[in-house]
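Let me begin by handing over the structure; questions about it come next.
Omission of a single protein chain aside, the complex is shown with its protein chains in their original locations.
Labels for the chains are A, B and C, by order of writing; each one numbers its residues from 1.
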Amino acid sequence: MAYSIFETEITVRPDDIDMNNHVHYSKYLDYILMARYDQMQKDYKMSMEEFIKRGYSWFASKVEIEYKRGLILSDKVIVKTQVNDYHGAQVFVNFWITKKETNKIAAEGKVTYTMVSASSGRPIRIPDDIIEKYSI
Amino acid sequence: MAYSIFETEITVRPDDIDMNNHVHYSKYLDYILMARYDQMQKDYKMSMEEFIKRGYSWFASKVEIEYKRGLILSDKVIVKTQVNDYHGAQVFVNFWITKKETNKIAAEGKVTYTMVSASSGRPIRIPDDIIEKYSI
Amino acid sequence: MAYSIFETEITVRPDDIDMNNHVHYSKYLDYILMARYDQMQKDYKMSMEEFIKRGYSWFASKVEIEYKRGLILSDKVIVKTQVNDYHGAQVFVNFWITKKETNKIAAEGKVTYTMVSASSGRPIRIPDDIIEKYSI
Partner (left out) sequence: MAYSIFETEITVRPDDIDMNNHVHYSKYLDYILMARYDQMQKDYKMSMEEFIKRGYSWFASKVEIEYKRGLILSDKVIVKTQVNDYHGAQVFVNFWITKKETNKIAAEGKVTYTMVSASSGRPIRIPDDIIEKYSI
């Protein structure tokens, strides 16, 4: 069984562009984070604010990203993400960063997020009701 | 009577450079903040951590900056700041961002910082002992 | 005679938020630049690409900004800009950064942009046809 792929459109800002006239390679990670925040609210119906209210937080514990094509200022960017699996405190997420016009992949990869207690910073097993919300 | 001018050296990072091959104009504000944090600890002997421990925080309420010369990746940058005056919750700070090699000014201007209560976010009259520490 | 005020909506990204849980003070300058690029294309009908094709570039030579209210991650931000005047190589632009929901001002100020030759970097008197395009 595969989980849903959700999408967020990102507008490239001039400050994202580096000396090579492309979106700087670290900004892709900012785009992924932006997309996850957006999709938590829009698609999973549990925003980051709600996690924080329940005393939880998330951090990225691993990122693998392959850069395929440069993004330029005039590109419209679509960030797609998909939950791949869960294990303990961790959720494994696939992502694809595409150019809207051509639907070609600019970068793809996966991120592992770890749920932690906001007070202690320690990993916490993801509660069942949250797994359920995210298993769509 | 004039207060002391203190200096901080900043290393330009590749991610500071924009599509025009110069340090991006908003990064100058990051350099000023970096210099103030550094000088609070090194020169005024009261670090931001100590302000926070006492329940205070600072925010920039006004910035005026004139850009004179572009900064490039290989430049060594010196940020000089000087307290100009105090009034109530506010401190008025002059700054000069220079190229180390030539001592020429890349940008100059002033920042107004407002002291606030960390809990309420409301402005607080700067306590006398802090004024004294900063009046060097 | 007053020139038109144009608007651009900006989506706050998680990477714009600083340790005080507000949009970092230097990011406001990135929002202003984003708005100008957007409005050059959308409203003035002469995009930055066209300037570059004609051998021109712009840089910000002066910024004055007053911060009035903090912006948070969930805010929708509207950046309004208005040409105030021209003089030689320079255009003087007013801006207002507002919270969309309340229409309250988060920051306001002015930017001076200087037109330069892309090849020499030297200031160039703004050509009449460009003044005309921007005098709406």
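Methods note: a contact is a pair of C-beta atoms (placed from the backbone, for glycine too) under 8 Å apart; a residue touches a chain by one contact, two chains touch by 3 or more.
Remember, it's a predicted structure, so these values are computed and weren't measured experimentally.
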item: Displayed chains contacting the withheld chain; value: A, B, C
item: Full-complex contact with the absent chain, from A:K42, A:K62, A:K104 or A:R125; value: A:K62
item: Residue touching the undisplayed chain, where the options are C:S26, C:Q39, C:T81 or C:T98; value: C:S26
item: On chain C, residues whose C-beta touches the chain left out of the figure; value: 14-15, 17-19, 21, 24, 26, 73
item: Touching residues (missing chain, whole complex) on chain A; value: 20, 25-30, 33, 57, 59-67, 70, 121
item: Those residues of chain B which, in the complete complex, touch the missing chain; value: 11, 13-15, 30, 33-34, 37, 49, 73-74
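Here is the rule we go by: only the chains that are shown with their structure count from here on.
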item: Distance-to-centre winner among chains (Cα means, whole assembly as reference); value: C
item: Chain B and chain C: spacing of chain centres that average the CA atoms, whole Å; value: 24
item: Centre distance in Å when chain A and chain B are each reduced to the mean of their C-alpha atoms; value: 34
item: Multi-partner residues of chain A (at least 2 other chains); value: 14-15, 73
